[in-house]
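What follows is a single structure, written as structure tokens, with notes after it.
The complex appears here minus one protein chain, its other protein chains still in place.
Chain lettering (A and B) follows the sequence in which the chains are written, and residue indices restart at 1 in each chain.
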Amino acid sequence: MTRAPSFVRFATLALMLALLGVVSAQSTTALRVASTAAVTTWDPSLSFSTEAVYMANIYEPLLWANATGSAEKFTPALATSWETSDDGLAWTFHLREGVKFHDGETLDADAVVRSIDRHRAIGGAAFIWAPVTDVVAVDDMTVRFDLAYPAPLDLIAASLYGAWIVSPAALDAAEADESYFEAGIGAGTGPYTLADYQPDAEVVLSAFPDYWGGWDEPGHFQNVVVSIVSDQVLQEQMLLAGEVDLALSLPPTSYASISADPRYAVQTVVTPFNYVGFLNTVRPPLDDVRVRQAISYAIPYDDIIAVGAEGLGTQGRGPVPQGIYPWSEEVPQYHYDPDKARQLLAEAGHEGGGFTLRLTYAAENAIERGFAPVLADALADIGIQVEIEPLLFNQQWAIAKADPAEAQDIFLLLYWPTYSDAGSDNLWSMFHSSDVPFFNLSYWRNSVFDDLVDRAIELTGTDRATAQALYVDAMTILVNDAAGLYFLDAGAWYAIPTYLSGFEYNINYPFATFFYPIRLAD
Amino acid sequence: MREGARVRGASGVTGAAWRMFAGGLAGGPTGGPAGAGEPPERDDLAPPRSTWQRGLSILKRDPLAVFGICVVVLLIVVAAFAPKLAPYPAMGEGRSSVSTRVSPPSKEFVLGTDRLGRDVLSRIIYGTRPALIAPLIVVLLAVAIGAPLGAIAGLMGGWVDEVVMRVCDLFLAFPSLLLAMAIVALQGPSLTNAVIALAVSWWPWYTRLVRGVALSLRHQAFVEAARALGASTPKIMLRHILPNSITPILVQASLDVGTVILATTGLAFIGLGSQPPAADWGLMIEDGRALLRTAWWTSTFPGLAIFISVLSFNLVGDALRDLFDPKEYR
Partner (left out) sequence: MELLKFVSRRLAFSLLVLAGVATIVFALTRIIPSDPAALYLGPRARPAEIADIQKRFGFDRPLIEQYGQYMRGLARGDLGNSLATKRPVTQELGSRIAATLELMLAAMLLAVGIGIPLGVVSTSLRGSIGEALVRVTSVVGVSMPAFWLGLLLQLVFVHLLGWFPSAGRVDAGLRFVAPITTVTGLNLLDTLLTGNLTAFRDALVHIVLPAVTLAAYPIGLVTRMTRAAMLEVLSQDYIRTARAYGVSERRVLGRFALRNAVGPTLTVLGLTMAFMLTGTFYVEVIYAWPGLGSFTVRSFLNVDYPAILGMTLFGAAGYVLINLVVDASQALFDPRVRVA
């Protein structure tokens, strides 16, 4: 038949292609990265989401917060030195000389004042500046922040959200056109400029020749191409096939197999992400502290860490993640003890359980999806039935905020502090009393706790040791009253190909990866 | 009438599965090769035979159909007796077992275990339930909406026919899977919503089918006689049209089942169908995806289950079509 050969021809072609293999030659022209991070906005004020990965390479704040355990707490960025008044109500920053923005403008006090004022006015994370009443240019290169009450302004100024310093020319343009940045404009001082952006597909960063840090050291990458790949499994495939040099979100399930692969150096890290479960304290049966404690004892924490995070994590101590202020080892923990759980249930008048609880979680969260069934099975063991309801986070949250009396019994939440102070964020947001529920989804009220946290927040800027002690007292009350379940402080891992050096994870910037320090190893 | 002339696109297996994606496109006005399928056997000299005899002869020369029937029967039995047949019924229902997680196939766990340590075989066995029930309900719902509408349109003709058929056209104007996905996405992902969404985008096919039957019967002697005797339209519909539609509906439905299984498991795979911890094959594939490289068994076997089930329903549908050959209505 005449047609038969065409099939044969096709097969031959396919084979030929196969033999050609995949192109990949590593040089300093481009670092190829796979990341899940979509861009919700390019506006440095509005940015409050995953685009932080890119922002952190395009923009710089006044200070960078160093990873836990470093000798210095901060690395100077656009400010070279800073001091605070004795009452903690005035912070003064001295700016770095000779810093250029990507558009050619020069850094000065005015640029800082205008940037911060814009963040305070329209920022997605505007609330971090709540203590600030005024930002003043003292002289050309000095800026003073006036505060209404003492606050850790160094931590705030080092925030990954709402603290970038932006070119005044770009701010002018944005004033005229509020969507100015969205076309893909980057106007920072950072090592990389935003060269190209294909929504949901690719972000290309190119070296900024006038970067104040310089490009003299050998091995820096001149370009960074980030492929936006929302699927961890695909990221893994791309990494293993050499299609990318770095994959920023690998599936937890592959940890063991990739650790054994000599082509990669695997780094395990502690993250500020913690998983909590809010117990609905305003409705029976969870309004009874003994029932809540029973549930806290019925949870197989190790199994949850094993299934949810492939063992990469530790059991939580309250809602403050490990490695973030004011985490403390003195805060008590529950341990798995089903007998004690049954006994507590009986004391509360629920011998053998016999009731049903409604649990909601965010359908888009793989870890919650992973461990929710384990949690349900464990509660079934002490006689409590759990109805699991996966919802989109926004729907889950909308239901929880609407009416506590009608809401879920258990709400699973992934939370992390906006900047590196989990006292004023996690503890206050998640458990401080509030008439309108927002993130305090246990609907818990405790005036002693409220008072301790309020006082600690005010002391954090001036007397951190006392603040820490107050926080420990508050968290102890919280844990003993079992308003929430503290499943795990999640860990993470990165597989770095042996030909790269300089990759460093910083718990203060869990969503950022800094490309400038990454270089080709010799 | 253009609609009357319009014929289904591909025939047989392809025809059924096709509609899921092809919507109103199936068949141009000429009908293309529609209804052609394999050329009908012409043994004009053979004496007329009963349905059973024809059925037997089809089975005799078509081992694939026999295979299909066996698998379908097996699936029904497995679904009915899942708790008895599953080696680990509790795991089949969703009970996790952290100590046995991700174990390769062994004597203890014939098809291995998944991320939560559950026996894959037991999960697949329990998965037959949604896999069979979902298509059943989709088809029943689609028939329940579509058949009466089709009968009314065909019998009454005129503006009623016009309105019903235009609404059908509207629904057939977009890929039914796309419509179903949109509905599920907006109503919240769950198997129930997926089933409703599929039925909503599916009924026009049955409307067309039954309308064709009604049109062909409208001027038959017994219908005219009934009408002359003063029988009302609903009565004619119930007495004559619907009973005569049962065979073509059955053939069509059997061809649809496989397609609906693909649709519901596919929706679950992308997150718009069954939600965990349900034992759903599509969900199992999705869940095992991250383990594909290290634990191939977690998603390979559920996929195989889908493939074999859909294949079998398609083979059975094909055989039924050969048996009843409802071509006259198409």
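Observations on the structure shown:
Rule of thumb we're sticking to: a residue touches a chain if its C-beta (ideal position, glycine included) is under 8 Å from a C-beta of that chain, and two chains touch if they have at least 3 such contacts.
Because the structure is a prediction, the values reported are computed rather than measured.
Checked against the hidden chain, the listed residues A:58, A:112, A:143 or A:225 yield one contact partner: A:225. Of the options A:60, A:108 or A:243, the residue whose C-beta touches the omitted chain is A:243.
In the complete complex, the residue from A:234, A:366 or A:520 that touches the missing chain is A:234.
Interface note for the absent chain: among A:97, A:202 or A:339, the touching residue is A:202. Within the whole complex, the absent chain has one touching residue among A:38, A:348 or A:366, and that is A:38. Hidden from this view is one chain, which touches subunit B at 2, 5, 9-14, 17-18, 20-30, 32-33, 36-39, 64, 169-170, 173-175, 177-179, 181-189, 258, 262, 265-266, 269-272, 282, 285, 289, 292-293, 296, 299-300, 303, 306-307, 310-311, 314-315, 318.
Within subunit A, the residues in touch with the undisplayed chain are 1-4, 6-7, 10, 14, 17-18, 20-24, 29-30, 32-33, 38-41, 48-49, 124, 127, 182, 198-202, 204, 223, 225, 227, 229-231, 234, 237-238, 240-241, 243-244, 364, 392-395, 397-398, 418, 436, 438.
The rule is short, and it goes like this: only the chains that are shown with their structure count from here on.
Considering their complex, residues 94-96, 98, 101-102, 115-116, 188-189, 271, 275-277, 289-294 of subunit B touch subunit A. The touching residues of subunit A, counted against subunit B in their complex, run 232-233, 236-237, 240, 251, 253-254, 256-257, 300, 303, 306-307, 363, 369-370, 372-374, 376-377, 388, 390-392, 395.
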